[in-house]
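Of the protein chains in this complex, all but one are displayed in their positions.
Moving on to subunit A:
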Amino acid sequence: MVVTVALMIWKGLMCITGSEAPIVVVLSGSMEPGFKRGDILFMHLSKDPIRVGEIVSFKIEGRAIPIVHRVIKVHEHQNTGELDVLTKGDNNYADDTVLYTRGQKWLKQHHITGRAFGFLPYVGWGTILITENPIIKYILIGAMGLLVITSKG
């Protein structure tokens, strides 16, 4: 029941926001002090072109986990409207050119998976604990299974 509802909410959010990952958990301190580890961000993905200052999540080829950083440079090509975007973490010393694929200087529109619009602190800590300590996950699943078996309905 709970799992079904969670999945419905997730898919529903995906439809409304147009982003494949409508909620992301901040995993690193690269956006501190704005966003800390364990905070969650709500993302959308609209057709409007990206502008400087926005906080976007993007995927780099060969990396599974998207990065959430701020856009510091935008070049929009005449006629085609194609975008070249450069990002940087607020708390990082240098821009993200070093994080991109070798030889890649800019992010294109298709790299970007979401644009942040909302924020909640601490809520993502559960996810971080579970992913970094698989034992907790097994204990949780075991406890839930026990509850289901022993409950009298």
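Heads up, the rule we're going with is that a contact is a pair of C-beta atoms (placed from the backbone, for glycine too) under 8 Å apart; a residue touches a chain by one contact, two chains touch by 3 or more; residues count from 1.
FYI, contacts and distances are computed from a predicted model.
For the omitted chain of this complex, the UniProt record lists the protein as "Signal peptidase complex subunit 3", which is one of "ER membrane protein complex subunit 2", "AP-3 complex subunit delta", "Signal peptidase complex subunit 3" or "glutathione transferase". For the options A:Arg51, A:Lys108 or A:Lys137, the residue in contact with the chain missing from this view is A:Arg51. Within the complete assembly, A:Val74 is the residue of A:Leu13, A:Ile60, A:Val74 or A:Ile130 that touches the hidden chain. For subunit A, the residues in touch with the chain missing from this view are 33-35, 51-55, 70, 72-79, 81, 84, 90, 95, 116-121.
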